[in-house]
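Of the protein chains in this complex, one is absent; all others appear in place.
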Amino acid sequence: MTKIEFNKDTKFSMKHNKKTDRIMQNILLIPTVLSASFVLMILIFISQRGVAPFLPSEYGNESVNFLRFITGVTWYQPPNSYGIFFIVVNTVFVVALSSLIAVPISVFTALYIAKMTPKPISKFFQTIIELLASVPSIVFGVFGLGVITKVVLWIASIFGLQTAGGISTLATVFVLAMMILPTITLLSITAINSVNLDLEKNSLALGASKMQTYFKVTLVSAKSGIFAGIILGIGRALGEATAVSMVAGNAGSGPSFDLFSTTRTLTSTMLLGLKETTGLDYDIRFSVGMVLILLIILTNLGLNYLKKKVGRFS
Amino acid sequence: MKKILLTLSIIIVAIALVGCSTTSETTSATTQTTTSIDQTMEVTVYTRDTTSGTREAFFSGIGFSAASGDNTVLVDGYVEVDGNGSMISSITNDLYGIGYISLASLTDTGLNGLQFEGVVASKDNVLNGTYGLQRPFNYIVREDWTGMDTESQIIEAFIAYMNTVDGKATISNKHGIVETTVSDSLWDNIKSNYSVCTEDNSSVTIYFGGSTSVESVAKALSAEFTTKCGNFIPEHNHTGSGDGFTRTQGSEADGANKIHIGFASRDFKESEAYAEGTTGLICLDAVVVVLNGENSILSNITSEELRKIYSGEFTTWADLLG
Amino acid sequence: MKHSKRRRLDFLFQGVITITSMIGLFLLIAIFAYVFKQGSGLLSWDLLTSDYYATTYDTYYSDQLGDEVFEKPSHLDESVYFSSKWGIGFSTALDNEGKSYMLIAYIDSNSPLRILPDKNNEGEVVEITENQALLKVIFTNYTIIMSSEGPENAANLFDAADGIIDMITTTSGKGIRGSIITTLYLIILTLIIALPIGVLSAIYLREFAPKKSKIVEILRRLIEMLTGVPSIIFGLLGAAVFIPFTSTFTAADGGNLISGALTLAVIVLPVIITSTDEALKVIPDDFRQASLALGATKTQTTFKVVLKSAIPGILSAVLLSVGRIIGESAALIYAIGTAIKDQIILTERSTSLAVHIWSIMAGETPNFELASAISIIILAVVLVLNLIVKFIANKLSYESRTS
Partner (left out) sequence: MKTENVFQITNLNLHYGTKQALFDIAMEIPKNQVTALIGPSGCGKSTLLRSLNRMNDLIDNCHVDGLVQYENDDIYDKNYDVINLRTRVGMVFQKPNPFPMSIFDNIAYGPRCQGVKDKKTLNEIVKNALVNSALYDEVKDRLKEAATSLSGGQQQRLCIARAIAMSPEVILMDEPTSALDPIATAKIEELIQELKKDYTIVIVTHNMQQAARISDNTAFFLMGELIEYDKTDLIFSQPSKKQTEDYITGRFG
């Protein structure tokens, strides 16, 4: 048996070895800090631009009155009566309605996929939902403008109501519900799948029917995970822009709770009538963006608090 | 199990089929409806945004100038659209809508264009001044051409082209109302005055902007003029008459959105203090009040009726019909 | 009695759930059905390869016209008006926006108009072909025919004329080549920027970061927060940071492809980090230990062994990112702008396919056919990418289960 020796120490001295790792660790810290800094960048730079419309130093006597901005119920360009209050109310209204539609459908779908159907079918349906989740917003927009508005028009005609070509609160709600449905469904499936099977078996052994077990045991045990899905869905709904602005219309005042009239959400305000300009009408969109970020954070905090309360037994 | 699978697939197919058929049905719903007009319905009022020249021409034409720059005097629940095209598509979708568009774009829309004060919106009636809702299409160019020699020469040639027989034919083809006179010459006869057009300008981008109403005219002109002037690259970004001034001589003249030539579908305002010799008339246009193509309840409308609709004094179609 | 009621109730619930769960499938089918119905007619190789803006040709005819009389071919119907003097036929056609224009429906192979001199470039010629649109003709007798004046007039005026001072024709345009190229540029640029940053961050966080460090925990949290940011907010970031940034360092002036790619890079960063991290997480510690036991440094271990095993995960990240880039619209509207272009320059504006849809839907009269045709392309690419990712994930989990 031969032993081939090679010099192990010439190139990589002990110090060198330790150093490479430490240097590498520091080098790798750079992209990590960079990645992490973007959230801060968003907060800093968007606030910087978003505050500008309120500063007389930036816009002189054209500057927007902040109090009017947060309490206002009209959104007109000149004269700059930018009031965001009704837009926030409309946004919350639209998102709440769309989650009301999407949540039961999602939970049922998740239950069906996770529990009530044989493996191949369930796999097929799960793939369908995953594909639906990956459909880009703009395609939902085209579908919304091409089909959903017509459906709304048709519903309106049944009730003898008026609607501006179907571009309405209801169309926005439908489009949003469609878009958050896969998000909530997929998380609910995970939640339901992680419920201990013994619980179900126990329930069945106690003489409960399958449906009773699903509703009283499975869903109840999975509620925390399902709630996480709902939070994610609502977050997505709040921030969804392209599709919403294609079907929301451009209501200049509000708040309006009429399902068949046009509406205006924070995101549609940011996109609609965007004329690639600089100036007040452009910068004010950054202020709207700030409000949107704030709304999302607050909603998240609120819902997470609620989730803790809901999930305290699980 | 197989039975369940079978039922399932049948349900899926059935739903899909129903879905597809509703899809196709509903897409053509607006053209199929032969619904009679329910007069108790409210009039949905559509307006352009405040930077629009069409809006300016419309409201001053009906004697409601207060509304041309101020949304607060308008009826509650009005709908603001941000272009001639979106006005057309909105009214096309809304049986009870009323709005106003440029005459230039009325053809092929299928909308019901109304007479104004008993006068039909036509080329002749505009030229002889009997049609009240008319306005000029103007151009405005930069005053400061620092570092843009070629661009300024191309624009100079472009303006000359708009006044040739060739250019006017194109303008009127896009429904701009323009009078040709015997003194107009062919481009071929004057092109020797514009040496810039014999050079290769394919690396030069000319930025067009301003009124969306003038857009189709401007695009048609630039599309054919580029081949006649060294293949410069025309870039159009039409955002409203107000920006026509702002981006040539106003606050954005040197910003990222600067343009070389802007258009306005109205006269320039006092606040838009342009330098002498930088503007001119391209053609005239009429503003037409339009209803949904299915809505033939009216064929004529007066300025008083329009004022009452837009201010909210009339809310339903019954109000309007008296 | 009570029992049967319960069973009926059960059955009812079962039915309701089964039917509601079909909604997802129904929606997907409905979306597909709609975009295919609207857009498939437009989908062609020509659409993918031609320019959005029509090319305009400017020609004239000054030769002596021969005596030849052309016959109208029998396959042309009455809607085509034929000039037997020039051997050319016109008809009315509708463009993608539903506007009518005059189409050259037929041109005889011997027609004097077949090859005409290019008016503005001496020595060059223009080929007049079928499917070009006739914009304007000025004849030597000073009559003018415009596209809106109808094919019948055109045919008559041609028959009456002996020469042409100016004839302008154009190709149909409305192609999406420019937007396809932009999308490809964006994909490549974004990945070049985001992939190293994302993969290296993931490596740091999983392999190198000191455990239990507060700062690392904060970094991790901040990166996680990025996932919850809506894309329009990223758009604002692009407008507020990356556009000025690129304008300072490049020839750009306003939104451009680089600012767009930077914005997209931030958007896909969490996707890449999460996906790489997932991949690193499942790599058995055995590999790391074996390598270290052989006297390799941590750096060598990470880059020679660990990273190699993470490649399928990184590949999934790339595919998911590509899907996200192709589908992204709101952010790009802010970070690049909405100007559709044919000549793609990195430091200038142009639209990705998704923003192209936005442009044609939100700008002028909505063009459902073209929007749907582009939607088909986007959907096809995105869905295929997602299926591949799913396939990779399945394969990985299968391998990790069997090994």
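Labels for the chains are A, B and C, by order of writing; each one numbers its residues from 1.
FYI, a residue touches a chain if its C-beta (ideal position, glycine included) is under 8 Å from a C-beta of that chain, and two chains touch if they have at least 3 such contacts.
No experiment lies behind these values; they were computed from the predicted model shown.
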item	value
Absent-chain contact - pick from C:R221, C:K308 or C:K395	C:K308
Hidden-chain contact residue, picked from the options C:T297, C:S329 or C:S359	C:T297
Touching residues on chain C - with respect to the absent chain	211, 284, 286-297, 300, 304-305, 308-309, 403
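The rule is short, and it goes like this: only the chains that are shown with their structure count from here on.
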item	value
Path length in steps (a step moves to a chain that is touched) from chain A to chain C	1
From chain A, the most remote chain by mean C-alpha position	B
Interchain centroid distance [CA atoms averaged], chain B/chain C, Å	28
Chain B residues counted as touching two or more neighbouring chains	8, 23, 27, 89, 237, 256-257
Residue numbers of chain C (touch at least two other chains)	18, 25, 30, 34, 38, 254, 339, 362, 366
Partner chain A, residues of chain B touching it in the complex	1, 5, 8, 22-23, 26-27, 29-30, 33, 35, 38, 41-42, 44, 49-51, 69-72, 76-82, 89-90, 92-94, 96-97, 237, 239-240, 243, 251-252, 255-257
Residues of chain A that touch chain C when the two form their complex	8, 12, 17, 20-21, 24-25, 28-29, 31-42, 45-46, 48-49, 104-105, 108-109, 111-113, 116, 125, 127-132, 134-143, 145-147, 178, 181-182, 185, 209-212, 215, 235-236, 238-242, 245-246, 267, 270-272, 274, 276, 285-286, 289, 292-293, 296, 300
Touch list for chain C against partner chain B, complex	18-19, 22, 25-26, 29-30, 33-34, 37-38, 53-54, 56-58, 98-100, 119-120, 135-136, 138, 142, 144, 146-149, 165-166, 168, 170, 247, 253-254, 339, 343, 362-366
